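Shown here: the complex without one of its protein chains, the others still in place.
Chain lettering (A and B) follows the sequence in which the chains are written, and residue indices restart at 1 in each chain.
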Amino acid sequence: MSAYVALFKARLRMGLQYRAAALAGFGTQLFWGLIRLMIFDAFFRSSMTPQPITYQQTVDYLWLTQALLLILPMRLEGEIQQMIRTGAVAYELARPTDLYWFWFFRSWAGRTASILLRAGPLYLIAWLFFGLKAPPSWASAGAFLLSLFGASALGCALTTLMTISLLWTISGEGISRLLNILAYVFSGSVVPLPFYPPWAQRVLNFLPFGGLMDTPFRLYSGHIPPQACWAAIGQQFAWTVALILLGRWILARGLKRLVVQGG
Amino acid sequence: MPQIVVENLVKTFRVAERKAGTWGALKGLFHRRYRTVRALDGISFTMEAGELVGYIGPNGAGKSTTVKVLSGILIPDSGRCLVMGRIPWKERTAHVAEIGVVFGQRTQLWWDLPVIESFELLREIYRIPRREYLQTRDELVAMMRLEPLLDTPVRQLSLGQRMRCDLAAAFLHRPKLLFLDEPTIGLDAASKLAVRDYIKRLNRQGVSVILTTHDMDDIEALCRRILLINRGRILFDGALEALRAQVSRERQLVILLAHEETWVEDPDAQVLRRNGHHLTLRFDPARISAAELIARITARYEIRDLYVENPPIEEIVAQIYEEEAP
Partner (left out) sequence: MGLEDFAHRFLRRIALLGSMVGDGARLYGHYMALSIRAQMQYRASFIMLAVGHFISTGIEFLGIWALFARFGNLKGWTLPEVALFYGIVNVSFALAEGAMRGFDTFDSLIRSGDFDRLLLRPRSIALQMAGRELQLMRIGRFFQGLLVLGWGAATLGIPWTATRLAICFGAILGGAFVFAGLFVLQATLCFWTVESIEIVNTTTYGGVETAQFPLTIYRDWFRRFFTYIVPLAGVTYFPILAILGRHDPLGTSRLFQALAPLVGPLFFAVTLQIWRFGVRHYHSTGS
């Protein structure tokens, strides 16, 4: 466990060191948030029809998306990809520890650090200047935080799955890219899920990707009432477990294949 | 008119200081401290066309900085520099058309393409007339035995094969001056010999070569002139023998003993190293000639074999570095 705390701190340090990149990342998300805000603002002004979520809830959703964008299994652990390409993955496989958990927790430690670095300032700025509001109740806030934890674990399970699929070179990249895109869209980052047509929402609410952003964000704004949080978090948890099991299974098969091919 | 004239080149860099620890990193977010590094501290030398110069020095001494300035990549802070009558960074295109550069650690060939395609692309880039290109290319392929490699993608080549291709590629446009930066690094013995042979042959054709290397065997085999740089300053500029003589006049006698336990000692020689049957004695030829020492040793001890050699360049160079240490 101490190894992961150390990793977390290391990633935090690294994030702070590359200050230009940190500032740039912050600026980027701010910019994107503003663009999205303006687009939705224009939409809301264009129609009197009541919408599935209110304007304020949309604003909250949009800003939380920017602040917590790093939850998404977006960035393929470039290092692992590089390692596989150069063959250094042999060192990885020679580790005595359980490889899956090693990758999982390494990913989690690193990403949590990155998320915190990005989310903190963005949330603050958005709350101060750009219309982000605090949750309507303590219960909602609590539900949000719980589901956020669940979301980060879910995101990590997805990332690890993507990393594992890279053991299958070309097709692995395709799968990773696909997961990447699906996660991006179906989590609600492009358009908040409640805006999609009802028949689409039934599918989207079943898929794991909603649990990454849509679920916690709607708990935050109270769109999902705090009492209903257990069902939502339960779904996150179920998907996380399923993805972990799937990941472990694929990893086992992948390792066997690598060994057979002689690495 | 010398081919290369370097006068008082100075180049400093600003390097950001990174503080350790999380707190340091946080501070670093707001306030950055820089220190200046004097990579080149007023170096001067000249080089005539056709020379083969070895450029040696410890890491960070300023070797690659010098090469970058001479090849036109870097602009120095002050000083004069003329290569083939041009200021390298002022007339970049004209200048680089007449030089060739090989970096030992990086290839200039296109990774996914067969070697021959890289050559063709370089022909286009350097605007080499077709007939000249074919002639040069065939010459180089024969010289370096590249025939079987031509259709192989560069990524599939071994290090030695790749280096030979890189060396050929650097000469396709028949430059008058070659900069070779660690060309033998990581190569197996056979490849090293091939590379050295190639360099020698090119030099005999009149191509000037500046060879940057850590491998003293390269130096011994190829260079008659050495430029030694440390901390941005040229410490030595002259012939290899002069370098040896400057540091020490000692020579070494290496003996293969018949019996391991034999205790060897001599009033005019010091035991430098001992490893089982091998024994190395150090002596000053001014005090006792090699012939005399050999006679004495063979008379007193049972010897299976022996030879006289110069101390390895590393030791000499290390001694110079030590002398310059603050």
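In this text, a contact is a pair of C-beta atoms (placed from the backbone, for glycine too) under 8 Å apart; a residue touches a chain by one contact, two chains touch by 3 or more.
Being a predicted model, the structure only gives us computed values, none of them experimental.
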Key: Contact partner of the left-out chain, one of B:10, B:49, B:73 or B:150   = B:73
Query = Among B:117, B:266 or B:315, which residue is in contact with the omitted chain in the full complex?
reply = B:117
Inquiry  = Tell me which of B:35, B:106, B:130 or B:259 is the one touching the absent chain.
reply    = B:106
Query = Out of A:5, A:38 or A:203, which is the one that touches the chain we can't see?
reply = A:38
Message = For the chain left out of this view, which of A:125, A:191, A:207 or A:255 touches it?
response = A:191
Request  = Spell out the interface residues on chain B facing the chain that's missing from view.
outcome  = 13-14, 65, 68, 71-75, 89, 92-94, 96-97, 99, 101, 103, 106, 108, 110, 112-113, 117, 120-121, 124-127
Hidden partner interface residues of chain A, rising order = 18, 20-21, 23-25, 27-28, 31-32, 34-35, 38-39, 42-47, 49, 51-52, 170, 174, 177-178, 180-181, 185, 190-191, 195-197, 200
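In this text, only the chains that are shown with their structure count from here on.
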Message = Just the number, please: Cα centre separation of chain A and chain B in whole Å.
response = 51
